[in-house]
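For chain A:
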Amino acid sequence: MPVYVVKDKCDGCKGKDEPLCEQICIGDLMTLNSDTGKAYCRSLRDCWDCMSCTKICPKGAIEQRIPYQLGYHGAKLIPMMGTDSITWTCVDIDGKVERFSFRTRNKH
Partner candidate 1 sequence: MSDIKIGVFLCTCEGEIEKTIALDVLAQEASGRAGVVSVRKDSSLCSERGISAIREDIDKLGLDRVLIAACSPALKTREFADLGINKYMVERVNFREQCSLCHADNSEHATKKARAMLGMSLEKVRHSKALEPVTVPAVKTALVVGGGVAGINAALDLAAAGAEVFLIEKNPHLGGKVSELHRYYPRLCPPSCGLELMYSKLESNPRIHVLTSSEVESLSGSPGHFSVSIKTTSPGTIKSPEEYQVRTIIAGAVVVATGWEPFDPRPLTEYGYGRLEKVITNLDFEKSAREQGQFLAQQKKTAFIQCVGSRDERHLPYCSDVCCMVSIKQALLLKQANPDNEVIIYYNDIRTPGEYESVYRQARTSGIQFVKGIPSELRQDEQGKISVSVFDLMAGERTEFAADLVVLATGMKASRGTTALKDAIGLATNKENFIESHLQCHPQDSQREGIFTAGCCRAPMDVSRSIESAGAATAKALRYLQGEMAVSPDYPVVDILKCDRCKRCVEECPFKAYSYDDKGFPQVDILKCRACGICMGGCPIGAISLGELSIEQLSGMLDVLDTSYLGEDEPVILGFLCKNDAYRAADDAGLKGIPCPANLISVMVPCSGAVNGMIIAEAISKGVDGVLLAGCADNQCHYLHGSALAKTRLADVSNKLKEMYLEPERLRFASISRDDPEKFAATVKEYAEELKQLGKNPLRIQ
Partner candidate 2 sequence: MDIELIDGKGLKSCYHCGKCTSGCEVNRIDPSFQPHRLLQLMARGALDELIDGDAIWKCTTCFTCTERCPQGIAVTDILWSLRALAFRSCRNSGLLEAQKAALFKTGRLYPVSVLDHKKREKAGLPPLSEDSSLISRIFDAAKAGG
């Protein structure tokens, strides 16, 4: 499920040297395009779909492309971050919406 950066929402993390998605990407794939000032994935085929970037983006500018094996075009997987929880919205190809909330255990 490679990522897609919505250009209108991405602010390049205010033009700082390492945007948040770059900092968190485990595969070292997300980075800032210095010409456009927006983030992008350097190698989509190497993306492991961990969605860390999607979760951390403060502007919600990153979306997942769901491959056909999992859900095809209409399908969406959207996380909404709380401080101690994540709420996932899953939309299948028929447009049916389901939401799941989970506690996160990442308190220090």
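Candidate entries met the following condition: all candidates are chains of the complex that A comes from, given by their letters.
In this section, a contact is a pair of C-beta atoms (placed from the backbone, for glycine too) under 8 Å apart; a residue touches a chain by one contact, two chains touch by 3 or more; residues count from 1.
Please read all numbers here as calculations on a predicted model, not as lab measurements.
Q: Among 1 or 2, which chain makes contact with chain A in the assembled complex?
A: Per the touch definition, chain A is in contact with 1.
Q: Give the list of chain A residues in touch with candidate 1 in this complex.
A: For this pair, the touching residues of chain A are 9, 13-14, 16, 18-20, 23-24, 56-60, 63, 76, 78, 80-85, 87, 89, 91, 97, 99, 101, 108.
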